[in-house]
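Written below as structure tokens is the structure these notes are about.
Missing here: one protein chain of the complex. Every other protein chain is in place.
Right after this comes subunit A.
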Amino acid sequence: MSTEVTDKTPAAAPPGGNGTGTGDGLLQLMLDGMRRNMRQYGMLIALGLIVALFAVWTDGDLLLPRNVSNLVLQNSYILILAIGMMLVIIAGHIDLSVGSLTAFVGSMAAVFMVRNDMPWPLAVVLCLAVGAIAGAVQGFFIAYGGIPSFIVTLAGMLTFRGLTEIFLEGQTLGPFPKGLQKLANGFMPEVGPETNYHNLTLLLGFGLIALVVLQEVRDRRRQQEFALDVLPAKLFLLKLVALAAAVLTVTLLLASYKGAPIVLLILGALLVGFGYVMRNAVIGRHIYAIGGNLPAAKLSGVRDKKVTFLVFLNMGMLAALAGLVFAARFNAASPKAGLNFELEAIAAAFIGGASMSGGVGTVLGAIIGGLVLGVLNNGMNLVGIGTDWQQVIKGLVLLAAVGFDVWNKRKVGS
């Protein structure tokens, strides 16, 4: 034990900031960043391994264009919920009501469209509003009423499940208008000349690549403008090529089947949108701040109650979207829809790097976590593992993912 007064910094890398962006300070920075996001990188690698394992096990069936397309459709509603759940968990809360809320909104959709023949775009807007209101009510009790989110959403879970059965009178209602069905099962329309690929999807893919490259280049220029460190030119080029290749692979896979599913576009928009908000918007920062240290955030002038309220309102809206997609996919609203969805979404968030105590996690992480579960489901189905063992395995994966993170943190000693 040292008795002298210490004020040293650990393993100081040379402080950068000369604008020309050279070398080792940066490499150090990247390594640091990687270590800090160990769970996410670890899970990305784990996802890769799981995909590879099942690709081999199923003789490549997993990666058939048709199956990839299916995978997206099958998991879309869980992924939508996982995005919202990640925000809730980052803010230091939990939401157990989303499965029931999904079913409830599905039942409302059926009441609007099947019973009352409402035009589907109007019904969709109304359903989203219903979800937002449901979320807002719960958010109100949590943020302003000071009731723990676990309790409020547990009550919500029971209430919305009950209301679903009341509205549906215990029956399954369907079918839905064609327009809504497209939301879950549709693909982008085919246009233009006959190629072996889906033209619009290709176009979209190329457009996306161009956008990503442009954004990266602009970002880099801005960094230089502010005289901050940037990636060395060669490394930067490598990053661009890697990004482009990833987007291209997925594009080609999807384009060689029916093209990009509509839900994938929705998911992509949500991922980019929420990712941007959580990273760059003031409100996103405030969500991290209240989850990381609530008293400090309050004393910094963060309107914690308003932020909490909005997080739950948003969760309700996303649950409504998931409910619509789910109802549309099965072309019916059922009282048993969305069972255990809340648990899948919570598991996805934790596998994807969220922390029980809040303040940690990314939207991309939620997607990765959701995909790990989704690929496991799909792969195990393909090789014929029963649902009984599937649950056992998924449970163990969740335990292992969080256990690995805890162990890793203890080792680093932070």
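We take it that contacts are C-beta pairs under 8 Å (C-beta built on N, C-alpha and C of every residue); 3 or more make two chains touch, one makes a residue touch a chain; residues count from 1.
The rule is short, and it goes like this: contacts and distances are computed from a predicted model.
According to its UniProt record, the chain left out of view corresponds to "Multiple sugar transport system ATP-binding protein" among "ABC-type dipeptide transporter", "Molybdopterin oxidoreductase", "Protoheme IX farnesyltransferase" or "Multiple sugar transport system ATP-binding protein". Contact with the chain that does not appear here is found for just one residue of A:F54, A:F141, A:Y288 or A:F341, A:Y288. Interface note: of A:L87, A:A297 or A:M380, the residue touching the hidden chain in the full complex is A:A297.
Looking at A:L47, A:L101, A:V114 or A:V360, the residue that reaches the missing chain in the full complex is A:V360. Listed for subunit A, the residues touching the missing chain in the whole complex are 1-17, 25, 28-29, 32-33, 36, 222-223, 225-228, 279-286, 288-289, 292-293, 295-303, 359-360, 414.
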